[in-house]
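One protein chain omitted, others in place.
Chains here go by letter, A, B and C, matching the order in which they are written, and residues are numbered from 1 within each.
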Amino acid sequence: MTTSRLEAFSDGVLAIIITIMVLGLEVPKGDDLQSLVPLIPKLLNYLLSFIYVGIYWNNHHHLFQVIQKVNGTLLWLNLLLLFFLSLLPISTNWLGEHDHSAWPVVVYGMILFLSSISFALIEKYALRLDNQNEALQKSFKNRKKEIASTLLYAIAIVLAFSFPYVSIFLYAFVACLWIVPDRRIEKSLS
Amino acid sequence: MTTSRLEAFSDGVLAIIITIMVLGLEVPKGDDLQSLVPLIPKLLNYLLSFIYVGIYWNNHHHLFQVIQKVNGTLLWLNLLLLFFLSLLPISTNWLGEHDHSAWPVVVYGMILFLSSISFALIEKYALRLDNQNEALQKSFKNRKKEIASTLLYAIAIVLAFSFPYVSIFLYAFVACLWIVPDRRIEKSLS
Amino acid sequence: MTTSRLEAFSDGVLAIIITIMVLGLEVPKGDDLQSLVPLIPKLLNYLLSFIYVGIYWNNHHHLFQVIQKVNGTLLWLNLLLLFFLSLLPISTNWLGEHDHSAWPVVVYGMILFLSSISFALIEKYALRLDNQNEALQKSFKNRKKEIASTLLYAIAIVLAFSFPYVSIFLYAFVACLWIVPDRRIEKSLS
Partner (left out) sequence: MTTSRLEAFSDGVLAIIITIMVLGLEVPKGDDLQSLVPLIPKLLNYLLSFIYVGIYWNNHHHLFQVIQKVNGTLLWLNLLLLFFLSLLPISTNWLGEHDHSAWPVVVYGMILFLSSISFALIEKYALRLDNQNEALQKSFKNRKKEIASTLLYAIAIVLAFSFPYVSIFLYAFVACLWIVPDRRIEKSLS
């Protein structure tokens, strides 16, 4: 079983997730600059989620360049990742309307946390399935950034009950870490 | 005629179906944990439909790895399957709002029933079109799980008039059966 | 320039058009069989449009198996077809709400008429661009069904002012003609 159709399906789902989030931005009611103001936090919020879907697409793209073997379980782990990411638009819209409240920030963080766990499960299972794959092994030696991100999400979730803005800052900070693509895999390929 | 564009189009439609279902989840009105509560049955419902679309995508993926010949009739049988699956989002949303009532449960079951019939028609027609295809023949010897699922949907539809929750449990039970991908085809390929 | 990316983009757009039409079906308000009744004409209407998008996808698929050369003008003619087809969902929804009125039926027919003209323009231009393509030439010898459909759309548009239901019957009748895929091209390939 090749990875091409799995990649095509994931590309489709990620392309739709990244695009339907924009449906959460409501057309301003007035026609002046003032009516754009309430859109600004939502727009920043949309930008953050857009970057996160972009990060997952990039990392997914990198990972499936080294993964050679696919079976049914890997397809389902991939669907688990897509399921959590599919909840990002509604969570983004909830956050966009209540960005000073604890729970919308907690839920957003939990989706990021569960997505990162799902991505790690894909990596681990792919390595178990194909433990002779040297490129995959090399890319696993240094998982610092992934572990740090997952921990930072967990910290941000706890902090959200007292300082929701700090949590949002942490989410944005982790996103910045990842805009740099996964050099481990890039290196292991060259 | 190759299967590649048929697969690409089906992937596109299934990717969109699986993603627009999330548009049926409304952004909570409040900003506390309490306002998330009414979302829970809808979320479980969305998860079930997400799994069903995932199952059809996986089985479709498996089936079209062994199907070699495509003609116009097969394209239309494939579109028939996509048509029934395209009704899943609206049926999911109806069920999400009235999960204790008979008819939303009946309609949901009918869509599952008709989708399984359509999938069986694709399999049968593909075998008629290419009756020398040994991998396809092998994968047809054991259709127990498919027949059992179709029967369970029929039973669940009848039960829904008296015990809608039992029917929903049956839908979830069949989904669990299928999360294990179609080993018949996997074996016939190896 | 190859046709692969043009096909992929068209597949994407057609897959989205065929799927977002389902968003026009509103979730029933009640939970009984009665509340499904107002959905029936809309559902039939959705089915008709679903079949039309399916027809265009099938014929597009067939046509681009024989088209070898693509240039900028052909890309734009293809976008013209996609533009008209993209208006089908809103026209379908308008028709679903007023299926006894002249204008929704007229507009629906105009979209079908303009789509068929756009498809004919793609065929003609592709032949001019690559006039040595024998498969394309053969497929052009018999354009009876296409010309008949375009004429029937025109007749249906005129009739809609007096007998909208006759027009809808004609649209459905033309759809039935086309469910049989384009055998001309299938033959010219074999």
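Operating definition for what follows: a residue touches a chain if its C-beta (ideal position, glycine included) is under 8 Å from a C-beta of that chain, and two chains touch if they have at least 3 such contacts.
Small disclaimer: the values here were computed from a predicted structure and weren't measured.
Enquirer: Would you indicate which residue among C:L23, C:I155 or C:I179 is in contact with the undisplayed chain?
Expert: C:L23
Enquirer: Decide which residue listed in C:V107, C:A135 or C:A154 touches the omitted chain of the complex.
Expert: Candidates C:V107, C:A135 or C:A154; residue touching the omitted chain: C:V107.
Enquirer: Looking beyond the chains shown, say which of C:N58, C:N93 or C:N133 touches the absent one.
Expert: Among C:N58, C:N93 or C:N133, only C:N93 touches the chain that is not shown.
Enquirer: Go through subunit C and note every residue touching the omitted chain.
Expert: Counting only subunit C, the missing chain is touched by 1, 5-6, 8-9, 12-13, 15-17, 20, 23-24, 71-72, 75-76, 79, 82-83, 86-87, 89-90, 93-94, 97-98, 101-104, 107.
Enquirer: Since one chain has been left out of the picture, which residues of subunit A touch it in the full complex?
Expert: Given the touch definition above, subunit A has residues 7-8, 11-12, 14-16, 18-20, 22-23, 25, 27-28, 31-33, 35-36, 47, 50-51, 54, 57-58, 61, 65, 179-183, 186, 189 touching the missing chain.
In this section, only the chains that are shown with their structure count from here on.
Enquirer: With a Cα-based fit, what is the angle in degrees between subunit B and its identical partner subunit C, given to the nearest 5?
Expert: Copies differ by a rotation of 90 degrees.
Enquirer: For subunit A versus subunit C, what separation do you get between their C-alpha means, in angstrom?
Expert: The computed centroid separation for subunit A versus subunit C comes out at 37 Å.
Enquirer: Indicate the residues of subunit A shared as contacts by at least two other chains.
Expert: 12
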